[in-house]
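All remarks here apply to the structure that follows.
Removed from the display is one protein chain of the complex; every other protein chain stays in position.
Letters are used for the chains, namely A, B and C, taken in the order the chains are written, and counting of residues starts over at 1 for each.
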Amino acid sequence: MIHETNYSIRTFHTDGFGHVNNSRHLELLEEARWQYAESIGLVTMLAERNLGFIIVDLRIRFRIPIFEGEQIKVTTCLKTLGSASGEVEQLVYKNREARVALKSLFHFVLINRDTGDSIPIDGAIRELLIGVIEP
Amino acid sequence: MIHETNYSIRTFHTDGFGHVNNSRHLELLEEARWQYAESIGLVTMLAERNLGFIIVDLRIRFRIPIFEGEQIKVTTCLKTLGSASGEVEQLVYKNREARVALKSLFHFVLINRDTGDSIPIDGAIRELLIGVIEP
Amino acid sequence: MIHETNYSIRTFHTDGFGHVNNSRHLELLEEARWQYAESIGLVTMLAERNLGFIIVDLRIRFRIPIFEGEQIKVTTCLKTLGSASGEVEQLVYKNREARVALKSLFHFVLINRDTGDSIPIDGAIRELLIGVIEP
Partner (left out) sequence: MIHETNYSIRTFHTDGFGHVNNSRHLELLEEARWQYAESIGLVTMLAERNLGFIIVDLRIRFRIPIFEGEQIKVTTCLKTLGSASGEVEQLVYKNREARVALKSLFHFVLINRDTGDSIPIDGAIRELLIGVIEP
């Protein structure tokens, strides 16, 4: 399953170079991951168990700068799932271009939000994620 | 007592208009309030008691835009202190200009961080604040 | 005309107090103003003329803190329009509460984006805005 989130890039999304800055990109990507998680019922499941996914490693390649006034599409998909971690890939496209503007990979783990400790990804959460992997 | 914090404005502080955006200003002002609080020993005192000051009302007037490459000075001072709230005034100056670039007023209350409830500003915290008011 | 924008509040929208911080609120409010401007055709009109609205004064009253997992609705409406400036009011409601969580007023002016100079709000832009005022 590949999820899509669309954004209009505003003046406040861009910096003095006129393009979207790397920290702003991370926020747009994070919101897209949340929308993906919400769309598959994961947000509720995590909240009920007081669990959360946190990022332990991330990589971003910026291929084409993104400017104010552009419409972008973020695709989000789960690529791999291990016993205690997994990888989400997110690509950014400009609406009127086929080329990828940004490519990113996020390595995540599941934590107990009270203790902060990493825990195995099992049970209902594992089942849910197995069903949406797009290798 | 009037506290001063200095910043160099970077490309990433500015937006597509070329100036510092209002939400970024709020972050620079918040960091300046923290430095002020730290300089008078308030941060430690709050942490020991699990208390925090939160903003309940704020007003900002933007008089002169601030651009990349500029050096600014933020002055922070406590203007009033009531039984459960107070007001902090923060002004922003460009280093080479006498005129105020931004004028702001923050109305705060003290809360218990576990419950989120507003509590009276009394005891050692009150004494400390009374000593630094600059009406 | 009163425009509505809806947000789901994520972990990354909140700070160490567990609530949405004031600078984050400003970003959510700014995005809502952009969606309002887009919905009435104003964004295109400004881009064609290389004009922009900038904020010269803002006031926010935080009445009820907003927490992770909550759904909020932001209402945006143009309250007044002068020859060179105007005021936008934005209120934030939690979805399941009738009470206003946050009340804000933004005073704006129109600028030429090349020079940064304030210019009169007239012509087609004035006509458009007159038609949507909600006094």
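Assume a residue touches a chain if its C-beta (ideal position, glycine included) is under 8 Å from a C-beta of that chain, and two chains touch if they have at least 3 such contacts.
From a predicted model like this one, the values you see are computed outputs, not experimental measurements.
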Quiz prompt | Per the touch definition above, residue among C:Glu38, C:Glu68 or C:Glu89 touching the missing chain | solution = C:Glu68
Quiz item: Per the definition of touch given earlier, which of A:Met45, A:Leu58, A:Cys77 or A:Ile133 contacts the omitted chain?
Solution: A:Leu58
Quiz prompt | Residue among B:Gly52, B:Pro65 or B:Gly116 that touches the chain left out of view | solution = B:Gly52
Self-check item: Contact footprint on chain B, counting only the chain that is left out
Solution: 8, 10-12, 27, 30-31, 34, 38, 43, 47, 52, 69
Exercise. Kindly note down the residues of chain A that lie in touch with the hidden chain.
Key: 17-19, 21-24, 26-27, 30, 52, 54-63, 65, 111, 113, 116
Quiz item: Which chain C residues touch the hidden chain?
Solution: 10-18, 21, 23, 68
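The rule is simple: only the chains that are shown with their structure count from here on.
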Practice problem: Tell me whether chain B and chain C, two copies of the same sequence, contact each other through the same residue numbers or different ones, using over half shared as the line for same. | Solution: same
Quiz prompt | Inter-centroid spacing, chain C versus chain A (mean Cα positions, whole Å) | solution = 27
Quiz prompt | Centre distance in Å when chain A and chain B are each reduced to the mean of their C-alpha atoms | solution = 34
Practice problem: Any chance you could list the residues of chain C touching two or more other chains? | Solution: 27, 30, 52
